[in-house]
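Note that this complex is displayed minus one protein chain, with the remaining chains in position.
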Amino acid sequence: MNIKTKITPEIVAEHGLSAEEYDIILDRLGREPNINELGIFSVMWSEHCSYKSSRRHLGKFLTKGDRVIQGPGENAGVIDIDDGDAIIFKMESHNHPSFIEPYQGAATGVGGIMRDVFTMGARPIALMNALRFGEPTHWKTKQLVNGVVAGIGGYGNCVGVPTVGGETNFHKGYNGNILVNAMCVGLADADNVFYSAAKGVGNPIFYVGSKTGRDGIHGATMASAEFDDDSEEKRPTVQVGDPFTEKLLIEACLELMATDAIIAIQDMGAAGLTSSSIEMADKGGVGISLNLDKVPQREENMTPYEMMLSESQERMLMVIQPGKEKLAYEIFEKWELDVAKIGKTTDTGRLVLRHNRKKVCDIPIAPLADDAPNLDRPYEIPASLPVIDASDVHETQDYDDALVRIMSSPDIASKRWIWEQYDRHVMADTVDSSQSGGDAAIVRIHGKNKAVAISTDCTPRYVQADPYMGGKQCVAETWRNLTCVGADPIAITDCLNFGNPERPEIMGQFVGAIEGMNEACRAFDYPVVSGNVSLYNETNGVAIPPTPAVGGVGLIPDLDYFTTLTGAKDGDTLVLIGDTQGWLGSSIYLREILRREEGAPPPVDLEAEKRNGDYVRKLIRNKRVNAVHDCSDGGLAVAACEMAFAGNIGLQLSRAIGCPTHAWLFGEDQARYLVAVEENSVNPVISTAKAKGVSAQIVGKVGGDRLMADGAFDVSLAGLREKHERFLPELMS
Amino acid sequence: MKAIIHVGLKPGVLDPQGRAISRSLNDLGFEEVAAARQGKVIELDLTGDDSTAAKARVTEMCEKLLANTVIESYRVEIED
Amino acid sequence: MKAIIHVGLKPGVLDPQGRAISRSLNDLGFEEVAAARQGKVIELDLTGDDSTAAKARVTEMCEKLLANTVIESYRVEIED
Partner (left out) sequence: MKTAVITFPASNCNRDAAVALEKVTGVKPEMVWHRESELPSGIKFVVLPGGFSYGDYLRCGAMASRSPIVKDLVEKANKGLAIAGFCNGFQVLTEAGLLPGALMRNRGLKFVCRPEKLNITNSNSRYTSKYGDVTEVTYPVAHHDGNYYADDDTLNKLEKQGQVIFRYANNPNGSARDIAGICNEAGNVFGMMPHPERAIDPLHGGTDGLGLFKSIIESI
């Protein structure tokens, strides 16, 4: 393909553009596009870059709040955490590339999300990962787990940013499409945040980082298409990550950012040079002219089309203050990075590209953004599944066995095999991480006595059963997890992973989930500040379970007051905050013990969530509790076992609730927290709860080396731990 | 019998390691080094003595385990 | 010119990668694999055309950087 290539309807279709879309291009240009121009329109209007199926729905989210400095629309969201500190964070998917090449796909996912964060002036301080694999027995699963985990660790460890937490699910619904969602949290000066809007006329545009090769051309369009059996053949050259260069890029960018040399900066992510230059120009309302001969190239004879669409990693684009060019060169050269001035801003409002002294592209920028398709796809929100009454659910005769099976089931079993491959401590500010099995990771703000808490959550089986309720639940669970460590929840990022939006039932899951999420955000004053949409996660017409992963961030203002689930002590009383009905629909018990995946998911009462959570946070601030854990997957029994493992001490659950035993132990009612309270605090904890309308009951005692529940199980802590630890090492051996 | 398998990155795939090696050699004063690539060699000791059959088996090993064919290419030699 | 450098572990040095490879191959049903070793090949593009001089220089590169002679041995080939 070259500039003389005749644009035929086939070529237009191969670029994923519809006939109507092509007509718009013809109209805006007043002529036929050449191949470079067509390629640029095609990536800019792909689902991945234009959000054409999702845009109108994302617009409903609560995005503003007292602490929001920058909401969605920039590379990442920015929140204020006092004292002039800002936290910048975002989550992103790298699902398709990770399925094709798990190590590099996951590694470059981590690299990409870090760039989104340091582009805005933040030093990355923590990484999280939310992973969904196919069923453990599927032939590909083991290899995918191995590669993805090694890739995440390989990249994050080398760059030197701790990977502090995450979540991992296994389900047959992901056999053909795994999900690899990575989140990065960075720390910046609130008054030195960098944005992508180019400004001025005649200002130099710098290219920094790795050279451009033919990697991942059309990655963005690929991420916007379903898989079929030929996908392996169609794949573009896989992008290979170079964490060493990323590390240099971080240090160099932060060094330059400490001067006043940068006017605007944008990383080259999906659709590389195309989307980065167009976004900078569009946001700033300026034109851009680039000389492609100046682009550092790794391979010979690269065409303009290839350079503009390449997704080579570890590259940045920036507009430099005139007169500061020398300083920029000096810093980038010190860090041994490729750097080149490749163009300048103009007042034409057009993107003009030159190559070999010829003009090879000349298009107006505004239409690329303004006229990007914004579809109103038909949708049908599925009806929620029928409510299942606990009394209609078979009760196990052997609770010891049921507990062991649940604690060693793929979703509940220990993920140690994964997180021991992640450096969780580098930077020396990790206060709590996966290591404790805790709800939220805690990362201290360097040199200060405050910290951020971070949690990622989604319960796909709930979203599948009822997108609206499931959407609410994802947001509520992160809020609850942040609360568990004593943080004030501030804002979320999300990664919305769904199937093919052209199918109304999938679009219905999407719309329903967003409505539920948004309602929770509003109830908690917990806005969405950044996010990412990944559609077409489907193989041969079978979609993944809808998976809107949510990453929440909160602030622990004073590290003298926080709690984890590790602190339960001999003699402590276990108190359950929140109401228990014994909800077994869509529960782990139903799935793991009875092999049934059905029933309406537990309802989320946002007022109760707020009331209970605010109370728990108060207990932590008043140092009334030694350990806190929320009840989620597997209910009270699982929460209790996890608390026992973390504190390395046994406990006894006593019957206090009137529902059937399996519903009491394994029901997944929301808005609940298990707290360990010292003897002399029990009365005040319960009476104050009452006064505040919060339900609180004594449900057991800490002590011994066994895990017991009245009339149900009695197993040794060590024995259960051994089985809890065994699942992944056995799968991976 | 012995099998010797050379595994290297396919052309066009980024080789950050090769790049770091050539830079480092240049820094040490070896300016004649224009580029470097790093690959691996795996040597297998095999039982049996049918080298044609062995070649087919080793190729299968490469596809299944030894090479990542998405980004790497490989070459098999059998020595008696 | 091109230099091809083979770097391998010295005999007697335990090779965790080689051991893991032979084990995984056995697990996959390739029982004919009795042992495996993994080494690396470094390929250099060199300017100049004196291959004797090049060989000396590349040997120096090996001693100075490319091989760790505590655990590794190396072999240099020059191709014109």
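Going by the order they are written in, the chains are A, B and C; count residues from 1 in each one.
Throughout what follows, a contact is a pair of C-beta atoms (placed from the backbone, for glycine too) under 8 Å apart; a residue touches a chain by one contact, two chains touch by 3 or more.
From a predicted model like this one, the values you see are computed outputs, not experimental measurements.
One chain is not depicted; across the entire complex it touches A, B, C.
Within the complete assembly, B:Ile21 is the residue of B:Val7, B:Ile21, B:Cys62 or B:Val76 that touches the hidden chain.
Across the entire complex, the residue among A:Glu32, A:Asp260, A:Glu336 or A:Asp705 in touch with the chain not shown is A:Glu336. Set against the missing chain, the residues A:Asn192, A:Thr348, A:Gln421 or A:Ser654 yield one that touches it, A:Gln421.
Touching the omitted chain from chain A are residues 150, 153-154, 157-160, 242-245, 247-248, 335-336, 419-431, 435, 444, 446, 559. Panel shows chain B; residues 16-17, 20-21, 24, 27-28, 38 of it touch the chain omitted from the view.
Listed by residue number, the positions of chain C touching the unshown chain are 12-14, 16-17, 20, 64-66, 68, 70-71.
The rule is short, and it goes like this: only the chains that are shown with their structure count from here on.
Centres computed as Cα averages put chain A at a distance of 41 Å from chain C. We define each chain's centre as the mean of its Cα atoms; on that basis chain A and chain B are separated by 36 Å. Rounded to a whole number, the gap between the C-alpha centres of chain B and chain C is 10 angstrom.
Chain A has no residue in contact with two or more other chains.
Residue positions of chain C touching 2 or more other chains: none.
Of all the residues in chain A, the ones that touch chain B in their complex are 100-101, 103-104, 210, 213-215, 235, 237-240, 242, 244-245, 298-299, 312-313, 336. Of all residues in chain C, only 6, 8, 18, 21-22, 24-25, 28, 30, 32-48, 54, 57, 60-61, 64-66 touch chain B in the complex they form.
Within the complex formed with chain A, the chain B residues making contact are 9, 12-16, 20, 23, 68, 70-71.
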